[in-house]
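Here the complex is missing one protein chain, while the rest keep their positions.
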Amino acid sequence: MKRMLMTLGAVLTIGVAAPVSAIGATPKDVLVIGKAADPQTLDPAVTIDNNDWTVSYPAYQRLVRYESKDGKGLSSVTGELADHWTVSADGLVWEFKLKPGNSFADGIPVDAQAVKFSFDRLVKMKQGPGEAFPDDLAVTVVDPLTVRFTLTKAFAPFLYTLANNGAGIINPAVVANEKNGDNAQAWLSGHTAGSGPYQLTAWQKGQSLTLEPNPDYSGPKPAFAKVIVKIVPEASARRLQLEGGDLDIAEDLPLDQVQALSKTAGVDIGTYPSLRVTYLYLNNKKPPLDKPEVRRAIVKAIDTGAIIDGILLGNGKAMGGPIPDGMWGYDPTITPVTADVKEAKALLAKAGASGAKLSFALSDRDPNWQPIALAVQANLADAGVTVSLENLANATYRERLGKGEFDIAIGNWSPDFSDPYMFMNYWFDSSKQGLSGNRSFYSKAAVDDLIRKAAVAATQDERTGLYNQAQHIVVDDAAYVYLFQKNTQVAKRDTVKGYVFNPMLESIYNIDTMSKAD
Amino acid sequence: MTGLSGVPEGVPQIRRGIGAIDWHRLTWQMRRSPLAVVGLVIIILVLIAIVVVPAWLPIDPNRINLRARLAGPSWVHWFGTDEVGRDILARVLHGGRISVGVGVFVVVVSASLGTMIGGLSGILGGWLDTLVMRLMDVVLAVPSLVLTMALAAALGPSLWNAMLAIALVRIPVYVRLARGQTLVIREADYVKAARVFRATPLQILRWHVAPNILSPILVQATLDLGAAMLMAAALSFIGLGAQPPAAEWGAMIAAGRNYILDQWWYSAFPGGAILLTAVGFNLLGDGLRDIIDPRQKARS
Partner (left out) sequence: MSFLTILRRRLGFLILVVIGVSLITFAISHMIPGDPARLIAGDRASDAAVAAIRQKLGLDRPLYVQYGLYIAGFVQGDLGTSIRTGRPVAEDIIAFFPATLELVIAALMLSVLLGVPLGVASAVWRDRPIDHAVRSFAVIGISTPAFWLGLIVLLLFYGRLGWLPSGGAIDPLISPPAHYTGFDLVDAVIAGNAAALVSVVKHLILPAATLGFVHVGIVARQIRSAMLDQLGEDYVRTARAGGLSRSRVVLRHALPNAMIPSVTVLGLAFGDLLYGAVLTETVFAWPGMGNYVVASIQALDFPAVMGFTVVVSFAYVLVNLLVDLAYIVLDPRIKEIG
């Protein structure tokens, strides 16, 4: 009781008398990351959201990881848990030799059994991340440090899928936390059980997550004794906290805020070209958009340059074709279309679609979608096309996309693994129509043929050639309106050193090799 | 005598029962209630601003001008511009039509439906009355924003659905109010007399009950106008209400929140507009209640 009274007394004196200083730089061995929303689940076999990966990615290791060179993240991969690997001539059998000496946070070594356990679990659960892997994947333990994957069909991008968050290797000991046959999903949703440099030690729901170093991590000892992920939903508050030094990194800031921050002393804005593409789906199955001339007219009418300058404040790169710059297979000869209202009108008149009325579906998932939609609405109005905007709840919006109940819709796409397959095969294969990827409901036998060949071809040269042919066809068919690849902007305190951006790892920080200067 | 139409004859004095409106007395009393007058003046000014002014203000609230984005208040744009260069003054004025319109719609729908249900329930009594009241209790037991959020999410986010949802949530308030008053009036001799003459429940409601419960309903409705408007703004703020490019005050604040540090005018003007209008309705409703409430009338 006395203690309670003393505590109350302390509050009254300290809390009222002393002003709370907002300028409190965080300690040198603590990194504080400000996030807009609480992660949902940390289970590698369940989460498909980069917002969750900030926490789960550094907690697990994978067979391979993305390389970086001179402070720049690359899309090529190198071994992480794997020392080296071999692949059979037909591309069906992959054998990985593991590095010895890697351990989970409870000291148990990472072996072939753990790899098998993780992939079996992933394939069995069949949730979001499992989709990137062939569903006929067979995993066998050859010896404690050798694991073999057998596919029934060649799948050229297989190696790249192994660097995914979903391919994280989980400690088989988690089965002790299994409830009602849920594969320990409820437990792994809120805990981590990996061999990565950091482990989750506390999660105050809706408020903060604390990561601390894994004592058994085999790599060099990380600089931060604690990494705190703080949930700050209000963008203006995130900016203020970064300015005040309460945050070291602030995520998801609106462009205008970033621009204002770039003039703030002590704040450092990194701008990096990303592989996140914003584009418009044109429903190829629904008249009048089933006619290529009408689609070409829409492409011609939209002033992408003005959208990038006006809405992205120049922080984007206009696209001409489906494969973005920075991904192998990108063709610089396919240049972005320049807007031409007259030509758009002429094309529409030729197709007998002048004065068409189209719907435009969007959701509030991305704050830029609404201004883009408004700009597109105005552009198309100039060409005589009336566009009505439908702002839907995200779930409803996705359902409409899946069923093809829209004329025009807007979307973002980022690759799960670093292979043009993510763009070409998902967007244009007629068997992937709907939400799975081909959201324009595009269908052409010649393209199907080319991209399916490219998915199994042995060499990258051969694959590049096939994808290139396909790109020229689909661009001519105006299957989508390719708007831009957005720049990723990372706002951080200038004391934070060693951050490496990798376009494949948005919202993921290399916290094991980052540090803070005095 | 009750005529064929159910109009009571020869009992004019019952029109001025416990809750009837005495317009003469009302205007006289209004002068003694400065707050109510302030409220009334605010409402009249707001109505002029949103109904009359946009008619001759030559600015399209939805015209985009990316070159003039986020411009501060100036002679060209009195309230500044938003992130795609639309004029905020024009949007606030047009948005007012939506925001105030929502309030009016919600109140008219919920007050008329609620009064009807409550009145009939009170007149009929019995198990039907019990059933209706239990149902209303259940609806009242759910926090109103949650129910409106769930309904708006179920029906799809649109202003229309948000309005329906808010109206639905407000109905029980009127049902209770109307029923309470009806139970008192039901026992009055003239209503008993009307029953003897086989007036239908609807006729009793129309000719005997409604005139007598009108003023408490009116007071409640005036107070609700502000509340309904705020609720619609709240739904729009979390993305379940008005949809783009419609200018609605709550939606404008929601969009402006990301610019509040450098472009204060974006959310300040719609916010101020909501505040002013809600103050107007609430002052008026408060004043009316003071004047009309029989308990307080006795002492004034």
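Every chain is named by a letter (A and B) in the order it is written, and numbering of its residues begins at 1.
To be clear about the criterion, a residue touches a chain if its C-beta (ideal position, glycine included) is under 8 Å from a C-beta of that chain, and two chains touch if they have at least 3 such contacts.
As the structure is a computational prediction, the values presented were derived from the model and not from experiment.
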Displayed chains contacting the withheld chain: A, B
Hidden partner chain, touching residue among A:S76, A:S236, A:T464 or A:T495: A:S236
Option from A:T150, A:S359 or A:T396 whose C-beta touches the chain left out: A:T396
Residue of B:V191, B:L230, B:A246 or B:I291 in touch with the missing chain, whole complex considered: B:L230
Touching residues on chain B - with respect to the absent chain: 34-35, 134-135, 137-139, 141-147, 149-151, 153-156, 226-227, 230, 233-234, 237-238, 250, 253, 257, 260-261, 267, 271, 274-275, 278-279, 281-283, 286, 295-296, 298-299
Footprint left on chain A by the chain that the document does not show: 3-4, 6-8, 10-11, 14-15, 19-23, 26-27, 30, 32, 37-38, 40-41, 43, 46, 48, 126-132, 182, 185-186, 189-190, 204-208, 210, 228, 230-234, 236-237, 240-241, 244, 246, 393-396, 398-399, 402, 416, 426, 435-437
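The rule is short, and it goes like this: only the chains that are shown with their structure count from here on.
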Computed distance of Cα centres, chain B from chain A, in Å: 46
Chain A - residues contacting chain B, complex: 234-236, 239-240, 254, 256-257, 260, 306, 309-311, 364, 367, 370-371, 373-375, 377-378, 389-393, 396
Complex contact set, residues of chain B against chain A: 62, 64, 66-67, 69-70, 83-84, 153, 156-157, 239-240, 243-245, 257-263
